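Excluded from the complex is one protein chain; the other protein chains are retained at their positions.
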């Protein structure tokens, strides 16, 4: 079994117009910048993008939006230090937004990966974000029913990867990445280093390879935070 | 912060009659034999025990049952190489059984720890084990509603532990242990070795200390499988 | 006729061998406890499946030598296993996320009864005793392909392939292929469709020991397996 793919372009090649794409990361931490930029090079349109945020500056997801690739964002916090690209387009009515509480977003993605079509959460009960959703009482407390969230593709960023697709993550860059890996039909990982099978201690694997379709090495990955401090623009 | 407790007896001291106790392990792998035997020494009665199985031979959970401590088992597979203690008592009407599919058992425990009071699963739909449970259709498929499972105490077995309560597990001994750690009001861990804070790489911690109340060292833990091959009996 | 069937029918090893031929290289596979575990031994040369055991291991290998067991490293049948390079450990909720979330390619299970609509009964005879279900009810609703391996008839000569199961169900409409001691049968649109049968058995005789109509849709191939 060898899930490694030599080129970023090859890794993102299956992503077509209209796809729903989960993209890992919380702000810049764990954001698969190289995969996102490879996807911008390919240029599919009309995408639904699931991420905690809605981009920052003019790289990564912000650059995807700026290139007109994104029809809809599903996220919890579309504000950031410099969210101008999303903000301007949103206020102009050029992009849809589904706002989801952060823990509910994480749990919906986890449910998508785990075959749980719906679950109940106390989060958002009695708020505008629960409007139209079923509610139910359990043990005297009110809960909101939330549905699973799945995607056609997930773009994720790991630290180590092996040909089986096993992955580790670096510090808080873990965030949504392991969840999204489970919830997409096709999961594409970029890693800082590909090691041979057995090169990751079986107890230290965070994402087992069963959830991963392809692994590409991006040896010294870019950090969105640093790119934005350099006022980088992609492409 | 120091959650270490010197003696097994001290660790299990809070467990009183009538408590619901989750016990980690799948068969003997990951079974906290030393904690179970310390609990037998204390001898609380009328317990509800949650474990994948219902004991084997005359040690561990089987010994708890044999000592008349268990009112009810919640488990997926109360059969084993030598489940005579449970079997005899069950067939004599001396112990209750709530049978739960294994994946549903795991997910109910996870839900208990994660604040999810109910969820839907395809598992058991149309079977005797779904009788009396609400069903619902999502995307054209039928699902059964299952409730969270919580406990007063969890007895779990780790490999390394630190004074913050951070834990790792050894190989497949992980199984239900990390889930149960999250779903009990009071989680008691035995570990093979206590290391100082920082002695476990933050990325390799499987159970963060927030889920653990006390950690006791049982340096060379016993294996149920080996005890049973030796036809051991406790006490 | 039962006697004749017992003379020609496949052994469990041969049934397992036949099931193994349909497992693709790189497939993620869960094998039920007991007889289905034999399938792992018969992977065709050049193919390597990744085996999942619901107690939290992916990519395990064969049993260790006697005396070399590590009892922290077991499968769902509580038998000692070994690791292969690239194996991983995970907890039970993640393990059943793999199962329920549709990430396994194949699950192969034993059966008491299989119905023509894909219903499976394999966890309880319904006759009392201590009930035990394990992961079977999860597995039948998780894997992309749920296959059954089984003797075609019971020891008493009664059909195990039924119009409708009479024993308590494990899952509804979940089985897609049955490998029996006499035949390979797909379940399509609520019907048994015969794909392969032993050359030594006539269709009518096979039908006679099957509890529901065997549909034929295209060629029925000979079921040929090595001596095992």
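Which chain is which? They are A, B and C, in the order written, and residues in each are numbered from 1.
As a working rule, contacts are C-beta pairs under 8 Å (C-beta built on N, C-alpha and C of every residue); 3 or more make two chains touch, one makes a residue touch a chain.
Worth saying up front: this structure is predicted, and the values here are computed from it rather than measured.
Put simply, the missing chain touches A, B once the whole complex is considered. Considering the full assembly, A:101 is the residue among A:101, A:117 or A:161 that touches the omitted chain. Note on the undisplayed chain: of the listed residues A:109, A:155 or A:188, the one touching it is A:109. Considering A:80, A:166, A:190 or A:216, the position touching the chain not shown turns out to be A:80 (whole complex).
The hidden chain makes contact, of the residues B:14, B:44 or B:163, with B:163. Seen across the whole complex, the unshown chain contacts subunit B at 1, 110, 112-116, 162-164, 166, 182, 196-198, 202-203, 205, 208-211. Within the entire complex, the positions of subunit A that touch the omitted partner chain are 26-30, 52, 76-81, 83, 86-87, 90-91, 97, 99-107, 109-110, 121-129, 142, 169-179, 206, 223-226.
The definition used in the following text is that only the chains that are shown with their structure count from here on.
Comparing the CA-atom centres of all chains against that of subunit B, the greatest distance is found for A. More C-beta pairs touch across the B-C interface than across any other pair of chains. With centres taken as mean Cα positions, subunit C sits 30 Å from subunit B. Subunit A and subunit C have CA centres that are 37 Å apart. Chain contacts: subunit C has residues 89-90, 93, 96, 99-100, 141-142 touching two or more partner chains. Annotation for subunit B: residues touching 2 or more other chains are 107, 121-122, 169-171, 174.
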